[in-house]
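The structure that follows is given in the form of structure tokens.
One protein chain is absent from this view; the other protein chains keep their places.
Chain nomenclature is as follows: A and B, assigned in order of appearance, with residue numbering initiated at 1 for each chain independently.
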């Protein structure tokens, strides 16, 4: 175990702990060093960078149009199928095969990944921001608590499907006129998912904040006159980081999957915009004959979520000064 | 605490009325129409007359008032009549579904058993698995158990049930032929054999659903335990010579429960909301299927009643969670 001076609760307020050490070292470097030592987090980060590059720049190298139909070459199997089935219909031009309309699966995975990742991240960030804000405010300021929590109850009670239908009705055409059909629908979906999934985060953060508020170090900080704004950013937020990280990881998965459920209900992207969730959904009926069509999008979603989870773990450890000092 | 509880309960009445109003207006505003499911061979003027027969010709506030009246006055009268054999209701109009033209509450009561069997059971199973996994994972952070737990729960959470459900059906019903792929809602458990059948038809949907619950609850449990294991009071307790099990199970666990209680409390109303996709995949036809069919059919009385009951549960459960915070951490005070 380390010595007591480093065990004292988070950065000891105005007096920077850096002043205590001989050499002022950038604390973010410490964070990075700690993060680097977390194997899972590094693997996750590498995978996430890989999948992001794959989706973002893959289409530049693999420049097959994902929407291009090639009906003569439909139902091509992935190239590795040859390993156990010499008669399989494969083609080097279609390394991951084609779907039932002859669309290239690799190109679709790339294009789908762009949308899924963008939707997942944006919706998740939106939900976490709203959730954390509402949660901290409600937990910290007692007079806001009742109002904010009853508002949370209200949003929790609203049936999502009609809510999205109403959003579509009110905003689709203005957004389409302002941003074009793709960006317009993107904004709509991301907002829809974001504003319907922040409530759990808000309730969890509030609960933790209420407990934290009564801890000794917070009382101590308050007794020396720390203003609320500083209390929240310095003392409260760092200590509720880990549930927020968990919410973020779960939120990313939820957002990616919700998007596919929305397309299924006709509220999502138009049918010529592939997303991972939608590729997966469309392929379930043909799962036995063409397992690759569910395998690849399914893996892409799962591994992305897993990667984000490990990164979250690593970050949490790295940001926790109690562990970092070790 | 008692004062607080009573005040909250009283205040939840206007809250719930407001929620009811918002839901009603939302449903009013949403596109969709009870005639949407009718075949195109029925001409529009006939559809218009059918709408009027459903009472849709009235303005929205009249219909909202009627719903409130039926929900809070007429329906309780029927329950009292049902229990005591009285006749308060006197044939007053109950809340009638647009789709089936039958009392909404009868249908909800019909759906409760399978919803509780499947969704409720999966929740219990999920939470029961999740708590130990979360605790052990945190206590033995980065052990093999923790790694495996993380891996399985994250994969489980990120695979949507429309895929995992069909996958288990293909494996266990089609290929192996062990389990039925279609849930029999009329099945009655009377003896060992029928109980066995009930288990067989439940196991797939329960497991698919439990995986989601387990993943969520165990992640929060783990994260919260980790936060607390590093706290000063843990070292103090150990220094005092308390046994490890007492430290972990009594002190750390208790202090880690706040986020977990929140998540569990938020999950309970969703049991009664049913699991829409999983119910559809396994044909459980519980409350989730009822709600989605009602939504698709713009069956406003049905949607309104179910969502309002859910709202009541949400408000109640969040109240219970708030009270539990105070029990778990007496420093949290509301008065």
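Just so we're on the same page, a residue touches a chain if its C-beta (ideal position, glycine included) is under 8 Å from a C-beta of that chain, and two chains touch if they have at least 3 such contacts.
One rule holds for everything that comes next: contacts and distances are computed from a predicted model.
Enquirer: So one subunit is absent here. Using its UniProt record, which name fits best from "Peptide/nickel transport system substrate-binding protein", "ABC-type xenobiotic transporter", "Chemotaxis protein CheY" or "Cysteine desulfuration protein SufE"?
Expert: "Peptide/nickel transport system substrate-binding protein"
Enquirer: Taking the complete complex into account, which shown chains does the hidden chain touch?
Expert: A, B
Enquirer: Of B:89, B:298 or B:316, which sits in contact with the chain we cannot see?
Expert: B:298
Enquirer: Among B:100, B:198 or B:231, exactly one should touch the missing chain; which is it?
Expert: Checking the options B:100, B:198 or B:231, the one contacting the hidden chain is B:100.
Enquirer: Out of B:14, B:31 or B:330, which touches the unshown chain?
Expert: B:31
Enquirer: Footprint of the hidden chain on chain A, which residues?
Expert: Touching the missing chain: residues 67-69, 71, 75, 100-101, 103, 165, 168-169, 173, 177, 181, 264-267, 270-272, 282, 284-286, 288-289.
Enquirer: Tell me which stretches of chain B touch the chain missing from the display.
Expert: Touch with the absent chain occurs at residues 29, 31-33, 35-54, 93, 96-97, 99-103, 106-107, 110-111, 166, 169, 173-174, 177, 180-182, 185-186, 280-281, 283, 285, 289-290, 293, 295-298.
Everything below uses one rule, namely that only the chains that are shown with their structure count from here on.
Enquirer: Please output the residues of chain B touching chain A within their complex, sorted ascending.
Expert: 11, 15, 18-19, 22-23, 26-27, 29-32, 147, 150-151, 154-155, 157-160, 162-163, 166-167, 170, 215-216, 219-220, 223-224, 226-227, 230, 232, 255, 258-259, 261-263, 266, 269, 277, 291-292, 295, 303, 307-308, 310-311, 314-315, 318, 321, 325, 329, 331-332
Enquirer: Show me the residue ranges of chain A that touch chain B in the complex, using the header's touch definition.
Expert: Residues 7, 9, 40, 146, 149-150, 152-154, 156-159, 161-163, 165-166, 168-169, 199-200, 203-204, 207-208, 210-211, 214-215, 239, 242-243, 245-246, 249-250, 253, 256-257, 260-261, 264, 277, 280-281, 284, 287-288, 294, 298, 301-302, 304-306, 309-310, 313, 316, 320, 322-323.
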